[in-house]
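Step one of this worksheet: look at the structure below.
All protein chains but one are shown in place.
Showing chain A:
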Amino acid sequence: MTIFRNVVFVAALAGLLAGLVMTAMQVAFTVPLILQAEAYEGTGEEGAAAEESHDHGAAGHSHGDEAWMPADGLERTLYTALAAIVTGIGFSLLLVVGSELVGGIAGWRQGLFWGFAGFSVFTLAPGLGLPPELPGMPAADLFARQAWWIGVVIATAGGLALIALTRSAALAALGAVLIVLPHVIGAPQPESHDTLVPAHLHHSFVVAVTVTNLVFWLALGAMVGVLRPRFAQGLGEPQSSLA
């Protein structure tokens, strides 16, 4: 299990560091916008409007109701950090495994390319159909959106792999079709986009989310590229098919 151990070690270390970067950026840029938007959530008629357009069923969304939630302030920030670091390691595992399957990342520069691919797959492509949402904004059924999200991620990853890792024009064309297809099908949308959340606040949030994710993925890719040679026993020499 040397390979498993090394992959997990490299991924955990890179994910931890990139997750810390992510936490700092979220606290600085995205969370303040979420807090601003929460002031509009559940006020006035918006609550009723939201109930019509969301269909959550029993176990839906739960601000302020019975279920436990972290107290505002330090506790809430700590849970955001925990989620960012744990998920950072999760994304890092996917990045390391994906790159090892085709030979491994050769250094920080190649890592940046892999990071950009991760950003395209996990942020850019899903964000086209389902832009980052602020609390209090109407959205379609949660299951439908999660299913579309997972579909677009798989299709984009597969499409990019066909384009970048094969030498065949036909396969590259198929890759492009795969990347476009989920957007032709279209993401589930709410019946109405009416919300009390101001458009400028949402716009700032979309920019903040997209840019913080870009930085996270670039940091993650570069970190994996730097760390990999130090734990490369059993991982083999990198094959530089990219970059």
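Of note:
Everything below uses one rule, namely that a contact is a pair of C-beta atoms (placed from the backbone, for glycine too) under 8 Å apart; a residue touches a chain by one contact, two chains touch by 3 or more; residues count from 1.
Following the convention adopted for this analysis, contacts and distances are computed from a predicted model.
Its UniProt record calls the unshown chain "CbtB-domain containing protein", which is the correct pick from "Probable membrane transporter protein", "Xanthine dehydrogenase family protein subunit M", "ATP-binding cassette domain-containing protein" or "CbtB-domain containing protein". Considering the whole complex, the residue from A:T87, A:S120, A:Q189 or A:S204 that touches the absent chain is A:T87.
Here the missing chain is touched by one residue of A:G107, A:P131 or A:P229, and it is A:P131. What chain A contributes to its contact with the hidden chain is residues 1, 3-4, 7-8, 11, 26, 30-31, 34, 54, 56, 59-62, 67-70, 76, 79-80, 82-84, 86-87, 89-94, 96-98, 100-101, 123, 126-127, 130-135, 139, 142, 145-146, 149, 209, 212-213, 236-237.
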